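Shown here: the complex without one of its protein chains, the others still in place.
Entry: chain A
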């Protein structure tokens, strides 16, 4: 026994009292890994953007090219299309990790799961919500959205889509264990999307009418702050429930 112990080159398996720390390192590594993964599967990043562009392109053809009519419905249209595009991409948020076993590893780390999940959601927003927000003004031109509301459109979508990603991730976490969770996910999440939609489209509408937009944007910000503080905990709890089942 002693002889074999002496021949060991490895450090003995010592017990650790507490987790090694390094939360920032873990969160950063998760961010980097997910960004890298998404950039290697570009079609998944492009899908929601293409969907958004297609829907907005089809509306003037389907309804009427009348600029006055289009301008009236443009804020709601842009917001609804962006919301659906973001929703479509949500299903895959945790699914790949669930299928290949990395999700159970994520749950078994001594790091707080809520913050690691937040990193994953942040990547989703960076590659879905933010590009949608930047694209929206360009598509707004096609709908003859009145000038002066482009900046508000982009800002409201950027703020709102972050809330959408956070709220949607709760649904994605709850349905990750189901083989066809897509429809259920939409049903779970859509009611919670409605306040964001109302105030988001409202901000653009207010900008067109020349009213103050700050109130709308402030409420969107408040919704985001609420989602940012509560959603990570809900996502973590939902992931635990899904893995347990």
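In the analysis below, a residue touches a chain if its C-beta (ideal position, glycine included) is under 8 Å from a C-beta of that chain, and two chains touch if they have at least 3 such contacts; residues count from 1.
In this text, contacts and distances are computed from a predicted model.
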What is the missing chain called in its UniProt entry, if the choices are "Cytochrome c biogenesis heme-transporting ATPase CcmA", "ATP-binding cassette domain-containing protein", "Bifunctional protein PyrR" or "Iron ABC transporter permease"?
"Cytochrome c biogenesis heme-transporting ATPase CcmA"
Option touching the unshown chain, where A:68, A:108 or A:147 are the choices
A:108
In the full complex, chain A touches the hidden chain through residues 1, 4-5, 8, 10-22, 25-26, 28-30, 33, 36-37, 40-41, 96, 99-102, 104-111, 116, 243-244
